[in-house]
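Presented below is the structure to which this report refers.
Removed from the display is one protein chain of the complex; every other protein chain stays in position.
The first chain written gets the first letter, and so on, giving A, B and C; residue counts start at 1 in each chain.
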Amino acid sequence: MGVDQGDPVASLVDSGTQVVVDFTHPDVVMDNLRFCIENGIHAVVGTTGFDDARLETLRGWLAESPGTGVLIAPNFSIGAILMMRFSAIAAPFFESVEVVELHHPTKADAPSGTASRTAELIAAARREAGSAPIPDATSTGLEGARGADVDGVRVHSVRVRGLVAHQEVILGGLGETLTIRHDSLDRVSFTPGVLTGVRRIGSFPGLTVGLEHFLDLG
Amino acid sequence: MGVDQGDPVASLVDSGTQVVVDFTHPDVVMDNLRFCIENGIHAVVGTTGFDDARLETLRGWLAESPGTGVLIAPNFSIGAILMMRFSAIAAPFFESVEVVELHHPTKADAPSGTASRTAELIAAARREAGSAPIPDATSTGLEGARGADVDGVRVHSVRVRGLVAHQEVILGGLGETLTIRHDSLDRVSFTPGVLTGVRRIGSFPGLTVGLEHFLDLG
Amino acid sequence: MGVDQGDPVASLVDSGTQVVVDFTHPDVVMDNLRFCIENGIHAVVGTTGFDDARLETLRGWLAESPGTGVLIAPNFSIGAILMMRFSAIAAPFFESVEVVELHHPTKADAPSGTASRTAELIAAARREAGSAPIPDATSTGLEGARGADVDGVRVHSVRVRGLVAHQEVILGGLGETLTIRHDSLDRVSFTPGVLTGVRRIGSFPGLTVGLEHFLDLG
Partner (left out) sequence: MGVDQGDPVASLVDSGTQVVVDFTHPDVVMDNLRFCIENGIHAVVGTTGFDDARLETLRGWLAESPGTGVLIAPNFSIGAILMMRFSAIAAPFFESVEVVELHHPTKADAPSGTASRTAELIAAARREAGSAPIPDATSTGLEGARGADVDGVRVHSVRVRGLVAHQEVILGGLGETLTIRHDSLDRVSFTPGVLTGVRRIGSFPGLTVGLEHFLDLG
């Protein structure tokens, strides 16, 4: 069943709902989640705006309701999750890595949130592995040509009409490159990820951040 | 030190060699390996032609020489290994997957060995996960248009002058695709993989097939 | 104004319509066009099913109505038209050329009509230029790996969920490749081509086949 703005959330309890999917708004999501946790209802959450303080609050509430699970996922696209995961695994094996993200020209931010997150995960993986800084001999040129610097990783934002949401991570070493590309053409791509969350949340009591923890990534 | 054809292999023992790298020929590699194993010298092997019988023979010899390691690797390119590994991990998460390999037009075989191997790994991963068959509504067309069928996975071989060795694995579900591409431009790309083999073989006594077992792939 | 099935087409004359856009059905398009031509109304036509006999009939009718223009276009996507045109121009300059088309897995035909047409245009351009046959040393492999043969040009059809309609033409010579790729994500991409047809048909009396003749392709 679905509950829209204005419906009494309490109806969820009456109806015996076991899992709530919350794609609402930062202003109301915390109230929704408190209600769910207090009533032992699992939650799969795509709403944004979770900072450390909010996550800490959720952990507190969940401690009082053992057996209840909450999944907070910034991204439900399995393709995007795998792109980020594979990029982080591969990053220490190559000398170089850069991120190119491509979107429609009405997008307000550059780089995209996914691209920044990918660069951070790559940088973290390389730090942990003790990788050398990425080589770059550029000594002359035009401002901006080499993209934005996110934690030591170059990120380029292309904006072209006709594009939807695409990202390419290019890794390279002597004589070879590995490219991991994600093309997202329709928001329907979130559906399998949400369904996976709903199916598996019962087996993951407590707080989980990131759908990747529900996937068997070997 | 290097030993060429005709040199007395025994010189390896005299010189205190700890690891031998063997990129020789199927006709001589077994003799080389018996010598190495008997003398407690580790071996990192890129020579081809290892069937189950040969691997069994190697296991027998290694049982007599505990502490000695032999790595048989069909591919030392870390990019190719990661492409295959990531493709197999990702394959069960998507409805569709196909392989496109692209090489120079003087290549005699189609598909390439790497493409066939990739398709087999994808098929195995999907079988294990209980994935449905890959959808394909093609009912009319020209012979060959849909590529070769390798274990239920379609593989396409492009031959164009100017190309070297490239492969793309395209995975897709509702509204999104994930593409993993490997471009190999120079045989020097094998170097980091061989060096990794040499550095780590001492920690892997017995027989190992595939460099991926020496990589920390999370 | 729009005229739907069942509306009296005669209303077009009453309303002073100057150009009709016909995306109807092979069964009715000839009747529509006879009416338009007889009444001096230009027509921009995306309906399929025009063989040589039909085109000859149209030429006959148009001879009786000088000043009236009819554009029959198999494709109104400017991107697709440019891809085909550039491929044909470039083909004689390279030793090799192959076509890879990628679509959703519910497509019934393989290769796509656009891919076949592209291959034919490439083959014609190479014949006219006296190009040598495309090199291919394949001597062993699996059936279908090398794609379909369209007029001597190899065409590969990829079918993956999440794709819409895409095509890549890969041309290559010593040490370099040129790739021309068209991605069509939405039928709205036909709009600019139809509008170009409507704006320019008045300057092209008689029969024109192919929107490319209305574009200034230098």
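Here is the rule we use: contacts are C-beta pairs under 8 Å (C-beta built on N, C-alpha and C of every residue); 3 or more make two chains touch, one makes a residue touch a chain.
Only a predicted model underlies this, so the values are computations on that prediction, with no experimental measurement involved.
Undergrad: Can you say which of A:V29, A:L58, A:A91 or A:L171 touches the chain missing from this structure?
TA: Of the candidates A:V29, A:L58, A:A91 or A:L171, A:L171 is in touch with the missing chain.
Undergrad: Tell me which of A:V155, A:I180 or A:L211 is the one touching the absent chain.
TA: The one listed residue touching the chain not shown is A:V155.
Undergrad: Give the residue, chosen from C:V20, C:C36, C:L58 or C:M83, that touches the chain omitted from the document.
TA: C:M83
Undergrad: Need a quick check: the contact residues on subunit A for the chain that isn't drawn.
TA: 94-98, 100, 102, 105-111, 116, 134-150, 154-163, 170-177
Undergrad: Would you write out the residues of subunit B that touch the absent chain, in ascending order?
TA: 162, 164, 183, 185, 189
Undergrad: Could I get the residues of subunit C that touch the absent chain, sorted low to high?
TA: Missing-chain contacts on subunit C: residues 77-80, 82-83, 86, 89-90, 93-94, 171, 173-189, 191-192, 215, 217-218.
The working rule: only the chains that are shown with their structure count from here on.
Undergrad: Please decide if copies subunit B and subunit C contact each other with the same set of residue positions, more than half shared, or with different positions, and reply same or different.
TA: same
Undergrad: At which residue positions does subunit C touch at least two other chains?
TA: 162
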